[in-house]
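Of the protein chains in this complex, one is absent; all others appear in place.
For clarity, chains are labelled A and B in written order, and residue numbers in each chain start from 1.
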Amino acid sequence: FRLEMDIKLLNENKPCKRFTLYYHDILFNGTNVANATSATAVNRTKLGDFKLGMLVVFDDPMTIDNHLLSPPVARAQGFYFYDMKTTYNAWFSYTLIFNSTEHKGTINIMGADMMDEETRDLSVVGGTGDFFMTRGIATFRTDTFQGADYFRVQMDIKLYECY
Amino acid sequence: FRLEMDIKLLNENKPCKRFTLYYHDILFNGTNVANATSATAVNRTKLGDFKLGMLVVFDDPMTIDNHLLSPPVARAQGFYFYDMKTTYNAWFSYTLIFNSTEHKGTINIMGADMMDEETRDLSVVGGTGDFFMTRGIATFRTDTFQGADYFRVQMDIKLYECY
Partner (left out) sequence: FRLEMDIKLLNENKPCKRFTLYYHDILFNGTNVANATSATAVNRTKLGDFKLGMLVVFDDPMTIDNHLLSPPVARAQGFYFYDMKTTYNAWFSYTLIFNSTEHKGTINIMGADMMDEETRDLSVVGGTGDFFMTRGIATFRTDTFQGADYFRVQMDIKLYECY
């Protein structure tokens, strides 16, 4: 007699779902109302020279490739702020919102964005709809920085709990 | 010989615990100190006409029916901010605090509040005390909006992990 059974083991190399999206942040500069998708809600403090305290609220498009004008497949709504006095470093908390024929639902993400690292991992802490109760890792990779008003981040979403 | 066993399967229609509460937000307007339970900590930006960037900190009562003056069964402490330039849309992160003979503990919730939808789902990402390590979904339904200073949201809390 032999009993075989699966035990719940999460394997970092085997997410149950995985996809890569690009996050485009166009910061409001006072004149670009039509294009801007985020705005500085709180100004930087005087501690250090790296915008510590500056908090940005966003409703940014997510695309499957790195072209700003590609049709968005999701929105990212939430905020980030800068938090270090010795380098650029941010902290994010936001929701990916899917509302298409392919996917309906949300994914909630939070964590530190240590911009000096080539990649950095944030936590997927929950989901709803098609992503009901999911958890996982969101790996950020800076794709480009263009002046003060536009940057793009590749987000590699790896889900390890899928229901 | 036949082996039957339960596998951990979450069924969206069968939460292990479920209850509905009403959230009452009375915004401080400069004169209602006695009644106000929330305050605008960050003013809106000039991006769009829907308060984008306005951030509110709250310590709001939660009741079991939709009467503001019913005895609170919990407090909701946290914040929300508006994040869209084309419509009213918010993002919440907060803690439900229970401190009664019936329940002691907290439930932590975050997610997007797409106010144009009749209902919207946020994530219950953790809990403590009687709600030790819980996870689930919090479904928002706007119950009423009364001017700029008061609104009420029905929150249907469905927990799928109970220990």
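Here are a few things to note about the model shown:
Here is the rule we go by: a contact is a pair of C-beta atoms (placed from the backbone, for glycine too) under 8 Å apart; a residue touches a chain by one contact, two chains touch by 3 or more.
All values derive from a computational prediction rather than experimental measurement.
Across A:Trp91, A:Tyr150 or A:Tyr163, the single residue that touches the chain missing here is A:Trp91.
Residue A:Glu12 is the one among A:Glu12, A:Asp65, A:Glu102 or A:Glu118 that touches the chain missing from this view. Note on the undisplayed chain: of the listed residues B:Pro15, B:Gly48, B:Pro61 or B:Gly78, the one touching it is B:Gly78.
Within chain A, the residues in touch with the undisplayed chain are 1, 3, 5, 8-10, 12, 42, 45-48, 52-55, 81-85, 89, 91, 93, 110-112, 114, 121-125, 135-137, 160. Taking the complete complex into account, residues 1, 3, 5, 8, 28, 30, 33, 36-37, 39-42, 55, 57-59, 77-79, 93-95, 97, 105-106, 108, 110, 125-129, 132-133, 163 of chain B touch the chain not shown.
Note that in this section only the chains that are shown with their structure count from here on.
Work out the mean CA point of chain A and of chain B, and you get 22 Å between them.
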